[in-house]
Each structure stands twice: as C-alpha cells, then as structure tokens.
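The other protein chains are all here in position, but one chain of the complex has been omitted.
Entry: chain A
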Amino acid sequence: MTPPGLWLDGSARFGDSALFGPLSFRAEAGCWTVLLGPSGVGKTTILRLFAGLSRAEVSGGFGASDGQPLAGRVALMAQTDLLLPWATALDNICLGARLRGERADPARALRLLAEVGLAGMERRKPGQLSGGQRQRLALARTLMEDRPVVLLDEPFSALDARTRSEMQALAARLLTGRTVLMVSHDAAEAARLGQRILILTRAGLAEAAAPEGPPPRDATAPALLQAQAGLLARLLAA
C-alpha cells in the first residue's frame, strides 16, 4: 500500500456561487498535511472534494498523484464521532465492512480497539463511553478501514484540552505512513501535527514552515509555542 499524494488546481464553484479562488494545492504522499484557516474559506470543501462528497466543479481538476481514482482509498474522520448509538463498539468499528457486505475481521478490530486504549470495551455502546473514548472509537473505525489516504475534518475540536492532546498524539502515532489531510482552525494543532502546514485564507493558499521534529511534537515546548504564535499571526494578518 503506497499512499498517493493529493493535488488540486484552480478555483471551485457550485452553480453560481464561488467556493474558493484559484489555488494550487499539493499534499505529499505519506505525509501529514494540515490545512489551516478560518471558517468559511473553503477548507472543508477541499476535504469533501477528495472524499467524493462535494459536487462542486474545480476548474483545473483534482485527484490523486498516481492518477488512480480516489474512491475506495479514502477514510474520513469528522468533527463529531458519527458512532451508531444502537450498535456496540465492535459493530461500530466494523461498520465499513458491514456496509460493503464484506466480512469484518473481528481479531483485527479487537487489536485496534486495544491500540486506541479501549481494550475490553467492545460490548459497550457509545452512550456508555466518555467523549474522549467515543473519539478514540471513531479513530479505531477510521484505522479499521485501512485506507492509504485519511481525511480529518477537525476531529478533535470538540474535545477538552487534555483529551484533545492525547487524541492528537494517538492519531499521529497510528496514522504514520499514510497521506493525511487534516483541516483545522487551530494554530496549536497545526504546529503540533503538521509535517506540512498550508494556510488558506480569502487571499489564497500559502505554505508556512512546519516546526522541527516529527509529530506529535511536545505541545508545551517553547519552540512549538513560538511556531504556534507565528501561525496565529499569519492567520490574523490575512
């Protein structure tokens, strides 16, 4: 499974309304890219285009760097956990396989459950889990899909600071090697996780230097806080 990179060129419009201006977007293969920006600039549209969920037209096209279709090679993790409240943790993890009419591998599901720190909780329903545990379960469901490209739509923004920090570290560890595109409006998150950081504002797309070291970086290190401040300054200036 060699993950492909992602590319998008041009501007997007849906019917008569323009969604974002002309830009040239690249996400490198096997690399964690953070698309940072304020609300309403089209970050989520870009993500939804790659997920095959947007019917917006892109003037210059978009797709995978290897030229193959993206459908079936993408996993999505959204802002809310999107767990089925009536299904057990195990059934939730195996949702993708069940929806495709395939046989899910329960041993692998249990291993992933243990990896995200939910060992022994496979019979629980989402209502019996805390907010952090539910987001762990959503991460396990994303990993269970085993797709080379993973799209993250602000998945940790609704969590408290401590849980968010734990989830970021866990996701960074478990998603290594895949092409990850994370949409975020949080400069701290971008500084902590991004191997490449792209800032999208109304003015267009610009690349910011990512901090040194592999993600997840220490969120309390002064160098990281400085990088975060730099990103924030650029967000505010735009």
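Everything below uses one rule, namely that a contact is a pair of C-beta atoms (placed from the backbone, for glycine too) under 8 Å apart; a residue touches a chain by one contact, two chains touch by 3 or more; residues count from 1.
In this section, contacts and distances are computed from a predicted model.
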item: Chain left out of the displayed complex - its UniProt protein name, from "Ion-translocating oxidoreductase complex subunit D", "WD40 repeat domain-containing protein", "Methylated-DNA--[protein]-cysteine S-methyltransferase" or "ABC transporter permease"; value: "ABC transporter permease"
item: Of A:35, A:58 or A:74, the one touching the omitted chain in the full complex; value: A:74
item: Residue among A:21, A:96 or A:177 that touches the chain left out of view; value: A:96
item: Residues from chain A at the interface with the omitted partner, ascending; value: 48, 51-53, 71-72, 74-76, 78, 80, 82, 84-87, 95-96, 98-101, 125, 127, 145
